[in-house]
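The other protein chains are all here in position, but one chain of the complex has been omitted.
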Amino acid sequence: MKPLSLASINFAWLPILPLIIVAVAAMVVLLAGVGVEDEESEGLGWLTLASLGVAFIFALGLVGGTGVAFAGEIAVDGFSAFFQLLILVAAAFVVLMSLDYAGENRLSGAEYYSLILFSTLGMMLMATAGDLIVIFLGLETMSIAVYALAGMRRRDPRSNEAAIKYFLLGAFSTGFLLYGIALIYGATGTVKLAPIHAALSASMAGNPLLLLGLGMLLIGFGFKVAAVPFHTWTPDVYEGAPTPVTAFMATGVKIGAFAGFVRVFMVNLGPISTHWHAALWVLAAITMTAGNLIALVQTNIKRMLAYSAIAHAGYLLVGMTAAAAYAGSAIMYYLIGYAFTNLGAFAVVIAVERRGAAAGDSISDYRGLARRSPALAAAMAIFLLSLTGVPPLAGFVGKFYIFSAALRSGYVGLVVIAVLNSVTSAYYYFSVIVAIYMQEGGLGHPTLSTRPALAAAIGLAVLATILIGIYPEPYVSAASSAFNSALGAGFMHMTAMLH
Amino acid sequence: MGSGILTATIFVPLLGAAFVMIQRDERAVWNSAFIFSLVPLALSFYLFAAFNPHSADYQFVEQYQWIPQFGISYHLGVDGISLLLVLLTTILITLSLLYSGGGDISERPREFCFFMLVLETGLLGTLLSIDVFLFYVFWEVMLIPMYFLIGIWGHGRKVYAAIKFVLFTMVGSLLMLAAIIYLVLQAQHHFGRLSFDLPLLYQVPLTQTQGEWLFAAFALAFAIKVPIFPLHTWLPDAHTEAPTAGSVILAGVMLKMGTYGFLRFAIPLFPAVALEAVPVFLALAIVGIIYGALVAMVQPDLKRLVAYSSVSHLGFVILGIFALDPAGVEGAIYQMLNHGISTGALFLLVGMLYMRRHTREISEFGGLWKSVPIYAGVFMVVMLSSVGLPGLNGFVGEFLILLGTYLHSWLAAVFAVTGVILGALYLLWTYERVMFGPITHAVNETIADLSGREIAVMVPLIALMLFMGLYPKPLIDRMAPSVEKMLVPIRVAELQRDQQHHSSALARLFDLDNQSSLSRGLLRGRAGEGVPEASSGVREVLNDRVLDERAGERLAIQKMAAK
Amino acid sequence: MTVEFGALGLILLFPLIGVLFNLFLGARLGRRWVNIVGPGVIFIAFALGIWAFAKILSMPAGSELHYKLWDWIEGGSFHVEFGLRIDALSAVMVLIVTGIGAFIHLYSDGYMAHDADYARFFTYMNLFALAMLILVLADNLLMMFVGWEGVGLCSYLLIAFWYSNPEFAYNGRKAFIANRVGDAGFILGMLTIIAVLGHGGVWSLDFGTIHRHLGLFTTTTATVACLLLFLGATGKSAQIPLYVWLPDAMVGPTPVSALIHAATMVTAGVYMVARLNFLYMLAPSAMMVVATIGAVTALFAGTIAIVQSDIKKVLAYSTISQLGYMFLGVGSGAFAAGIFHVMTHAFFKGLLFLCAGSVIHGLGGEQDMTRMGGLRKVMPITFWTMLIATIAISAIPPFSGFFSKDMILAGAYGSGHFGLWIIGVITAGITGFYMFRLLFLTFFGESRVDPERLHHAHESPPVMTIPLIVLAIAAAIGGWVGLPDGFLWGDLFSRFLAPTVGTFTPTVATPGVLLSVIALAISIVGIIIAWVLYIWMPGLPYLIAWRAKALYTLLLQKYYIDQFYNLIVTRPLFFVSNWILHRGVDRFAIDGTVNGTGIALETSGAIARRSETGNIQHYAFIYLLGVIGIVAYYLFLVMR
Partner (left out) sequence: MVPLPYMMALSAIVFVIGVAGFITRRNILIMFMSVELMLNAVNLAFIGLASRLGTMDGQVIVFFVMTVAAAEAAVGLAIIISVFRNRETVRADELNLLKW
């Protein structure tokens, strides 16, 4: 055991500056919010937004970096930068769509926004982690904040129930993840990712601790990304939580979880991908299939989007199964498109909901939306089409990229399953379009004019969904250079091995 | 690079779509949509005129990088196969818009025009893309506006019809997407670079199994779109419930995307497999021809009847394509145009009737000739065009298809020719029930004859029917080189297959009279009196080979006889 | 010698002008203009036809006039053009079509005088003339097919001219469909020819080209092609088995029956066979089939004609019978004889129909011969002209029918078809019988006309009677161009046609005049029997009908052929289409599978949804299942 030497720790503050900013902002918002009425929390929202913006700017500075900091606890690379940026954007969108929502629903602003910032911090930490324990910490920071966020509507029994379910199952799941970390630790003697990777290179196949640890990690991450059969919390929590929080869970949490998942498995456990891709194959297949099948029969839009999120997790798992550099960047690209599309879709859900009540979440409430609010209807249609994977929208290119990756790795069967699932999914996405455009009735007039922030969020999401679709080139190169930078010079052999 | 004319053709409608959305006044919406549809129409006429009929290559090519990481480029071009379909598309869209503005669409006209113009972009893009990815994008893009057109402005079980249409198409197209990716990866494997460029993909060597599966995936997507029996059941629903303009475009243009796909992708990409699959497709085509006609015959609903007639007509197109003979393929392309015009016109006519009576039940009509003679006369011409009366367009296509088929397999032609009879049977019977006889419903006495606008819609179509029936030369001239070029890989595949046969099967040596289709295809000279006049270099090369082959056969026979 | 002759285009142009004029302006400008333009354009075409004919006569034998309009279809290597040509054969046909056509158009002025839809009528009539001229002027098979189907269309339109009557409309469609069945054969025939020629590197359907490359045909291929084309002819020319449409076609206006269903269109099949005589000569068995079908049809239709009481039906079956003769002629190799009979038949049968039309017109629409009689006095011109026509068709010299029929029978005998010759002769007797039966029932004896109608009965106006007289003259003397060889100027007609259709050379020695005498005698016997039954002992027919009830009913029901077709073709077709294909396959099997898949997916979704009970512990349990699965998998990996 080496003696602790401060010099070897490498206190590089700059790489974690965005994290620090978010953390500080979280506390500032909490303090600033003392005494602010629930209905007047908008200012806090803007403050949050501003801090996210500042963090974004500093995170931009991380692009292109390489190396590690804090004795390898923090990975300084394009991968972290990419995910930090994406998470910050997602968080900013959520804040943007919360500005009116929080006031209307009398959420206590200080806690709400600071919790969002804390969970953002957790997500970013997961993306930046160079150590399983840091991943665990990030995951918990994120999760605990989100447990609370899910229950933000304190007087709403559904919100309570969502929180308790998420919390209990989340805690339960944490146990498995930790157990997995422990086993890996036992097998490799370290919890730092880079040394694990190095240790694996010296053949460890068949080590029972390693294999069981791998399985437990799969379970733990599987829960966070909502892979079947660890998905059960998703629909209930998505449905019960306040809608902006649902949006955050569907995007931010999922991105954060995938950031950790991808970094651990595809980057660092890549050399033993033969030990996990079969399990992921099965997970991917049943996740897509179950998600889509159950989504077919949903009547509540948030619940439907929850199952849709499960299905999309399945598609992402297809990418993970492919286990290669191109697959990693495919997943990352997919997440960009997925994030904007889903954020937009949930923003529309917020717009259609009745103020201060959970009513308005039924798909039948969307009937005739095209007449009452054509812009909103068009936006929703675009999001749904993107989720279906219709070109030239972002969702399509993402799917294309993922399928290409899987095919390139030779998973024809899985791609066929994914393709058939996409067709199934078209049915329920299009049913919403049917309600919007081809049926009459539904709820009263949703207004966007009095909620400019929400309108802006939707507008930006539409723009992003289209632009990322028709001009994917910069995002594709960003994703692939980010992933490759995570692979780093030392990990290059992995790409070679997979060819 | 490139003049940008193809880009303009494709995207001006999209601009128009955006433009109509900002129109407030309903009249202005219709007018601007119509005017915007005239631009691509004019451009496609220009293309037709400026097209070099002696070249088999893509013309007016434009190519720009799009997603370089995937080897995807924005690559457009037009050749003899797509040129005429482009023209058909622009014509039908313009006429549909002209017609729909006349009262057929009273609800939400702005969105209607929007979707029509977006649809036009999708259709034209599909036809003009050379990059497979780009093709696929447009291929899916055209689906969505059509879905809305059916679902919003349709009738009856419109939602069911719309979703059925989408799901059917998606099953095929997504599998095709997987196949496209697989193919591109193979190309990368062989050529060392990612590219979705079609000409490169034509060159990809594939194993037998790979070829078969890929062909199956492509063929499934296109077969659903065409549709080939038994994948056709989305069609009657979609056609019937769609608004008139939707049916026109659906039948007139969209179905052609399937057959176009066969010509552009499924067959040239996998010539050897396509060659093997010929019997299957000929059989399915024949079943489609007869089945479609017979089922059409017993439909009580006019629009459904026309819809099933499409199944029958498209069966002819498939037949011609899979005859894999220049005459057959040219006939098939011609028949695509014919079907677009005739069936489009039929749908327009049914729509006009529906607008007046709000029913399409044949039993609701009868004796209409008395009250609407102009309508009846126009209907007669359109019907005859659809029946394939010589002198009108339908015949030219049908005859060339039958010719191509006959050259490939006389038996198939014998079966297919029954379609000629059945086509007349159901259409004439329908006409009789609608137009002839006494007026059985009093309302039918007072319905109005065609309005000026409606006549203006029909006149260009009828003019086309006559023109294409009497003077097909300018059209066929333009498609011929491309068709020949498209068939070259087929000839090569045939040659390879025959070589294998020859080396193994001695029995074939006795089969001198029974010319292999190869030599038949090769020994063909235009207007030839005796001496075949080879029309391409490849043909000449192959010609020599065949002559050698035959000489060898003769020699072998002599030896056998000597023993 | 082939000469480019632009006037051929004009022959087509004028009927086309007529069509367009009547279609667009006819109803607006009124009856006066239509009455002039309608027949006028045909008269002009007739004049042009005469010009072309004269030109042909002035040129050396075997010359032809040619005029290329434009390139038509090119596909692959195959190529045909829109080209016109006139040789001896088509010159004759052009004269028949335009000449008789012109007078029938003129007649129609009177016949349609009371019909409101006169403009439409003349549109169709002119269109018919146009199509028929395309048919005979075509220089290739494919273009001939344009005319071939075009005349079929006009026939359809004109049969269903009075469309308000559903039966008429049905009959029109029946005609078109029957023709289409034949046309399918025609198409296959053309394809066979293309394939055979193409095999040899020749890609055309040009008559001249086919002729030049006959060497590419084997007997088998020629037979197949000829039989398929002949199937087309059986449709167009109403031969067994596709004749059923023609009797029903008589519901159209009578000038239509005269022009289309007697004089011109129905002879297209004969013309086609004669036009392709060189090909048919290669296929003796096909010739045999043609001759046999012709003879059998002649007899078959003749027997049906005996018992019909509708005046036009009798004439219709008579037409089928006479067409059978023509096919007997061409099938025997006596092509000129066949065409000769086409011509004479056009004269007398056209005339017969016009006369019948005159009677019907005069009686205000009555067609039932049992409600006629004694009209001789009321309509003298009609009577006399009809008498001439009847004698002509009954083949009594020196009227035209005698010479042509004689030539055909000589051909049949001379080619060795002795049996067919006998059938022909018997048919001649039957013809004499039923034609005179018609004449007697209509013009002789007591009037059985409805008194109301009789009151209005009148002779037709001159515009109708002039064509009668013209045609009567033609029917009387038209046969003189084809006298037996060695008698006066001999067989001018065959000599004129010889370069085109060849000369008939008997393979069996014919007893010459004896044959003619036998046929003539049988015809006269037929006429005498008619006289006995319908003038001398008018009650006798009823007695016979009653005694031979089965036979009578069989004939009256036309051998139950319509019913037979209905039973084995039409009904099964509809049954299968509706119940098996539409409901069974389409709705149940295919859509059932599709919707079933959807339902199955939704159902499994609904079932899977039940796993989300809302109970945290159930969730944890499901979670645990996943844990067990993964742990088991990794334990398996460890153990392995």
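Letters A, B and C mark the chains in the order given here, with residues in each chain numbered from 1 onward.
The criterion applied here is as follows: a residue touches a chain if its C-beta (ideal position, glycine included) is under 8 Å from a C-beta of that chain, and two chains touch if they have at least 3 such contacts.
Remember, predicted model here, so these are calculated numbers, not experimental data.
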Among the chains present in the display, which ones are touched by the chain that isn't there? A, C
Given A:I133, A:A198 or A:L420, the residue that touches the chain left out of view is A:I133
Out of A:D77, A:E239 or A:D365, only one touches the absent chain, namely A:E239
Please give every residue of chain A in contact with the chain that is not shown. 1, 133, 136-137, 140, 144, 147-148, 151, 154-158, 160-165, 167-168, 171-172, 174-175, 178-179, 181-183, 185-186, 189-191, 235-237, 239-240, 303
Against the chain that's been left off, what residues of chain C make contact? List them. 609-610, 612-617, 620-621, 624
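Methods note: only the chains that are shown with their structure count from here on.
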Report the chain ID whose CA centroid sits closest to the centroid of the full protein CA set. B
Chain B and chain C, separation of their C-alpha mean positions in angstrom: 35
Distance in whole angstrom between the CA centres of chain A and chain C is 78
Listing for chain B: what residues touch at least two other chains? 167
Please set out, as single numbers or ranges, the residues of chain C touching at least two other chains. 598
Show which residues of chain B lie in contact with chain A when the two form their complex. 66-70, 111, 133, 136-137, 140-141, 143-144, 147-148, 151-152, 158-159, 162-163, 166-167, 170-171, 174-175, 177-178, 181-182, 184-185
Which of the residues in chain B come into contact with chain C in the complex? 164, 167-168, 230, 232-234, 236, 291, 294-295, 297-299, 325-328, 330-331, 334, 367, 369-370, 384, 389-391, 395-396, 399-400, 402-404, 406-407, 410, 413-414, 417-418, 420-421, 424-425, 428-429, 432, 435-438, 470-473, 476-477, 480, 515, 520, 523-532, 535
Can you name the residues of chain A that touch chain C in the complex? 164-165, 168-169, 172-173, 176, 206, 208, 211-212, 214-215, 218-219, 222-223, 228-230, 232-233, 235-236, 275, 278-279, 290, 293-298, 424, 427
